[in-house]
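Excluded from the complex is one protein chain; the other protein chains are retained at their positions.
Naming follows writing order (A and B), and every chain is counted from residue 1.
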Amino acid sequence: MRGGRTSLAREGATLPLIAVILALIAVWYVGAVALNAPQAREQLAEGAGFRDLAAATWSMTRPVLPAPHQIAVELARSLFTHPITSPRSLVYHAWVTVSAALAGLGFALALGLLLAIGIVHVRLLDRSLMPWVIASQTVPVLAIAPMVVVVLGNLGITGLLPKAAIAGYLAFFPITVGMVKGLRAPDPLQLDLMRTYDARAMQVFSLLRFPASLGFLFPSLRIAVTLALVGAIVAELPTGAQAGLGARLLAGSYYGQTVQIWAALFMAAAMSMLGLAAVSLIETLAARRRGGRL
Amino acid sequence: MTEVALLQPVMRDDLVIPEAVVSARDVSLVFDAGGQRVTALSGVDLTIAAGAFVSLIGPSGCGKTTFLRAIADLERPSSGQLLVNGMTPAEARRRRAYGYVFQAPALYPWRNVARNVMLPLEIMGLPRAERRARAARYLGLVGLGDFARKFPWQLSGGMQQRVSIARALAFEPKLLLMDEPFGALDEITRDGLNLHLHELWRRTGMTVVFVTHSIPEAVFLSTRIVVMSARPGRVVEIIENDLPATRDLDLRETSAFLAVAHRVREALRAGHSYD
Partner (left out) sequence: MKAAPFLWTALGLVGATLARFAVADAAPGGMFGATLGATLALAAIAVLALFLAMVGFARGEGWFARLATPALFGFLLLWLWEMLVIGFAVPFVLLPPPSAIARAFGAHLALLTQDFAQTYLHAVIAGYALGCGAGFLVALAIDRSPFLKRGFLPMGNMISAMPIVGIAPIMVMWFGFEWPSKAAVVVVMTFFPMLVNTTAGLAEAGAIERDLMQSYAARYGATLLKLRLPAALPHIFTALKLNSTLALIGAVVAEFFGTPILGMGFRISTEAAKMNLDLVWATITVAALAGSLSFGALALLERAVTFWHPSFRGSS
């Protein structure tokens, strides 16, 4: 994304960001009152003041919009009160989803790298396969998720693998496109230089093309992390899976447990941010060996 | 059989004189740019002796860079004979006969200065200790000994180009090919680097082929100046530069210097009047 990392986003954004988040939370509380009021009025005695109404809307068991503190309490409860191996712990569900996303990311990375190397070195692959890889980024690939899960289920393959397959399939495209761009990033002079040294193809790859591609790998890895997580979550929907963040979302929507849905949603967002932070950490470590720049 | 034997003495003409580092006979090069044929070089004859400093000068499009790239086996002549150290350019390249300095530094931004200089040495498989020693020696030679651990983007343009010269010198080639190495630099930096290059050439006794479009630069640095003209690229005149072997920047104010510069300018103008 072109707008991804502008200077605006970096320079002294902490204070404004906190202000915006606080404003959002305030709007959220007001919204909770507005959305939950009809339901709350039924429970309240005649003549109850606004104070009572607000208190009621912020403490319902099945609110239309739970108040932020309710979500925080639910998150804390489901994170810390159960052992993390228990199906009642949100950590357990998060791990079920994240492990599938990670496995898929691993697939995607290996396959994407291999294919990118092929596309950069073999003209036939570049001309025949690359247009399809680019075109598939415009297609809602996620739509195949239910079918893949069902078909693999028919073959007796359930659990992590179908989810990892979908996560990997989604993450594969941006990684391939990014790596092809990266492996092609060296300018003609840098390539000519290698030719004057009579460098072998392997040396051109390991000393020039691969190091040059890292700057492109990390941005596509960020996109891939989010996609893999979305893929793993959506893959949990069609079978009505028992575990995972997607399963929690689905169960919550079946039983009207809005607070549980929001808690699962925030957990998914946290996992996404954790993944992005991990990518940034690796990126920083890689950049440090190069004097701070990739 | 006898005929061939009889012809041999006649063919002696074509034999390569041993001290010729580069010899071009009737070299032409035609590009095929999207169906259009562009003649970049036409019938170039040139012999460059060992230890010479030869400048190729001419307007843009005269094929001076193309000729340099042909010597380096980065382009292939369409016809004619081009030999480097008595070998084809491809063979010479495989034996790592020359160092090449491009218009831009072409440093790898993920390697620090010393590791950039070591790059060719790694490719050529020199042992680690030797690589370090050479990087230190040649960075010292271009006056950048203190910057070994900096990264290219932390250096000025002139310093970057000096690193790229050190990189070209590091594997100690007998022939240095330079393609407008100072073209993108400001005049003050350029003067300094010209002086530096001149002293480097005198100390090492290398052969240098130097592409430029600056007349003072060509006159200051060269022992011979090859004037070329465009469409099609060809050699107009070869000017022997008999200025003293040891030169400093003040030389450029002397009448002898201006006389050579004048001859070069006249030759360039003559080349232009063809079209």
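The rule is simple: a residue touches a chain if its C-beta (ideal position, glycine included) is under 8 Å from a C-beta of that chain, and two chains touch if they have at least 3 such contacts.
Remember, it's a predicted structure, so these values are computed and weren't measured experimentally.
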Touching partners, among the displayed chains, of the absent chain: A
Residue, one of A:207, A:230 or A:294, that touches the chain absent here: A:230
Subunit A residues touching the omitted chain (full complex): 1-6, 8-9, 11-13, 16-21, 35, 64, 123-124, 126-132, 135, 137-140, 142-144, 146-147, 149-151, 154-155, 222, 226, 229-230, 233-234, 237-238, 245-246, 249-250, 252-253, 256, 258, 261-262, 264-265, 268-269, 272-273, 276
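Here is the rule we use: only the chains that are shown with their structure count from here on.
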Subunit A and subunit B, separation of their C-alpha mean positions in angstrom: 53
Residues of subunit B that touch subunit A when the two form their complex: 72-74, 93-94, 96, 98-100, 102-104, 106, 108-112, 119-120, 122-124, 150-151, 153-154
Residues of subunit A that touch subunit B when the two form their complex: 187, 189-190, 192-199, 203, 207-208, 211-212, 214, 290-291, 293-294
